[in-house]
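The structure that follows is given in the form of structure tokens.
Removed from the display is one protein chain of the complex; every other protein chain stays in position.
Right after this comes subunit A.
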Amino acid sequence: MKQTAEMSRAQITLQNFFIFNPTYGPREGEEHKKIMFYYPKTEDIDTKIKKVGLCEALVTFACTFTDKPCEALHTQKTRQVFLQPEKDFWFIMTVSVPYTEKTRDGQTVVEYHDEDVQDTVLEALLRQAYRMYTLFNGSIYALLEKLEGNVESLQSRFDHFFSRYLQTLRPASSDILDVFCGISFLPLDKNTYLRVQCFINTLEATFPTVKYTAFLYNDQLVWSGLEQDDMRIMYKYLTTSLFPSYLEQELQASGTSPPSLLDEQNLGKIPRVYVNTEVENEECLLLVYRALSASVCMLINTASSPVTFELCKNMDSFLGPQLSVIASEIGEQYSSKRPSSEPVFKYIYFNHMNLAQKTTIHADHKKTSGVFVSQETLKLLSDISSDLQRNNQDGETFVRTLNDCWVVGKKSDQREMVVVINQKNLNLIEVNDEVKKLCGMSFNSIFFQD
């Protein structure tokens, strides 16, 4: 049917990403001053000004009808999302809409697949980009204050951060997990969990400069002293950027890995992060210590005593032996629990209250080793989830696709679950029973409305 006439479908690609402030350069001929950052850099200035101008016009136009800000612009060929995270600073991201070329009556017709692009996913990516920026730079206004209003320095900070961050942006492989942006927790037995907590208490008592601590095992969080929203973005950074590059270094001992602090030269390279756990924009240094598969992240307030080589050596001798013991203890539990290849039930669970997330649909969180369902089903999951989210009521949705695949979404008291059941010839009642079975097995303590 459709496939025969279709050529390959072009992917969603990033077209541009820019930040502007309409209050800078309000006079005619000064429009370029509004642009704080623009990707791709190669775009000529006229185009940049035009794109920014269109965004401004849309924002003002929308005000005719609503006090809410613009969120998304759909055109035939592109999709653009808007975010104003701080007053007058607009973040804009545009992606291409996938299309196929077809031949109809000897003429080539381009067909755009508007529904392949999902606003919720793009909006999540844009929000994530801003949060990641603030993790390393603090809020825009706090930085401006520190820079004494020097806009050019602000521009170079944006440039420094985003020109590298955007390299890692993959709109084509983003999905419902980016919308949830949750944290995968590692369930431990009581004794082991208490040992971890005890270990962290001793650590914080021995080194009072350590203000916040988080404990991870592989890519899963065991314990965190950070506020939820800080931990959410920190978790994203650790699991998608820092850990993978560390593992790479282990494997091939090459180039762009995080600097080791046992080399005195690297002291100046400790990353600075900004958290809002106790006060806003608290500047901290981030130290990560890893033994076997366990990592301890320590945040040290920059205002307290500086991080010295001495301190690092002391920490190493304190952490090294203890962490290895705990890591191997967890390792024993973890290996016995580890799931084998393709899961029986394919589902994603997310708790909006504590951000806990679990997926058996993705082979791992980084989405590097692929997903167990088709891209279409994956998109259907976000459709169903966003419908449930929009109604803001508890409920459940069962759908059967044209290929007779069942997808079920359930939302109950801030908890959400989407399940894919790919067995043919099941009817609604049987699917309902399957889902019940899954809930009984994996979530027996959680109540889902029937």
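Keep this in mind: contacts are C-beta pairs under 8 Å (C-beta built on N, C-alpha and C of every residue); 3 or more make two chains touch, one makes a residue touch a chain; residues count from 1.
Methods note: contacts and distances are computed from a predicted model.
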Margin query: As a check of understanding, state which of "Vacuolar fusion protein MON1 homolog", "Glutamyl-tRNA(Gln) amidotransferase subunit B, mitochondrial", "GDNF/GAS1 domain-containing protein" or "Proteasome subunit beta" is the UniProt name of the chain not shown.
Written below: "Vacuolar fusion protein MON1 homolog"
Item checked: Given A:43, A:56 or A:86, the one touching the chain that is not displayed -> A:56
Note to self: Out of A:43, A:101 or A:114, which residue would touch the omitted chain in the full complex?
What the structure shows: A:114
Check: When the complex is taken as a whole, what residues of subunit A touch the one chain not shown?
Finding: 28, 31, 50, 53-54, 56-58, 60-62, 64-78, 104-105, 107, 113-116, 119, 376, 379-380, 383, 387, 391, 393-402, 404, 427-430, 432, 449
